[in-house]
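Structure in structure tokens, see below.
Not every chain is included here, but those present sit where they belong.
Order as written gives the chain letters A and B; numbering starts at 1 within each chain.
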């Protein structure tokens, strides 16, 4: 059942660039509050951020052989999305693999497992989101697959899907929906810009969003605190 | 059972200012090792720190409607203390709500749930302690309550209680005990100052604290390591 799919479709560089200003929360909302990977996936250095086109890798537990194979399938603008076939926190990935990926223009790594050499990865500013940090070594004994659809941290990811990641987490957008989600992200951002200015000036969200009527209809009650408590 | 209590008592600005020099560990010890919220509550940026008067918010799971209501009850020196009625890691709070709170002089947020836009919150230096970081969107469908007593991360918090938070965690002090705990914190700090100087000079804690007799009475034994091991 092991296979390497070659020549998969990518998100176009134009789309990747256009997503650059948008954070994970914005994109997640813009596509109807879907696509978020589990919140135990965390960046290994604060401020990391990426937009990329997914190259997926299904790996055996504690065996990183397939990562070396996946590198060959990667190019500029890609992001490696790695999930083990059974849970593992071992350190699949470190400075040498990052050096190799960076040399090819790969923009980062999403891995539902462990990574190591995190100080060096931070120095290189190589963006990584992982489930664990662990120096635990892995073996190279068992095959997996590259560029098959897989579930990573609770979300289905196809090769060539759009990945956006930042300090808030990671969101996946299906390749076919990227343009539509881009437009919705832009619209949302414009709307928030106006709201932000009003809130900064001290207006209340209750008024900015016009919530008072709906709250009253739900039966909201106000009551003064007792004079002496 | 939903209600918004208005006009609750606050900790006075003088007391809030007087607590500024004291860390969570000091205040926790000064009130007899009580009042600490669970250690899974972590600051979203290193170095965050606050002293404030609690405005409490009881929220439904994955529904942040009540936060918008709570904002209206807040003023300078307040800190929002939020607990869901059943566990949720959703991202209840982000940059727009922080903008609104900051405009009103609110000093920070304690939330036993998730937050998002954490990079922006760090840039704004808006202090937040949360159970999770998650971009997960919330709905606005169900009411909760503002300024009722609630349990947040294992501690009972009343509106108007004193909250101190730093990199070590969060401690709550009952409003009626604030002056007494302040005096005890000052006393403890003075005592530690003297101890610190002696330890820095190389004296042992065993002697500084006079522990040797008590240890001997408990039956402590010393034994040299074998010559060859």
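In the analysis below, contacts are C-beta pairs under 8 Å (C-beta built on N, C-alpha and C of every residue); 3 or more make two chains touch, one makes a residue touch a chain.
Note that this is a predicted model, so its numbers are computed, not measured.
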*With 2 copies placed here, how many are in the full complex?*
6
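In the analysis below, only the chains that are shown with their structure count from here on.
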_Length of the line joining the C-alpha centres of chain A and chain B, rounded to whole Å_ = 30
_Give the list of chain B residues in touch with chain A in this complex._
2-9, 45, 65, 68-69, 71-72, 89, 91, 94-97, 99-100, 103-104, 114, 116-119, 122, 132-137, 140, 143, 147, 159-160
_Interfacial residue positions of chain A with respect to chain B in the complex_ = 23-25, 28-29, 33, 36, 39, 42, 46-47, 49, 166-169, 171, 192, 195-196, 199-202, 204-206, 209, 211, 215, 218-225, 229
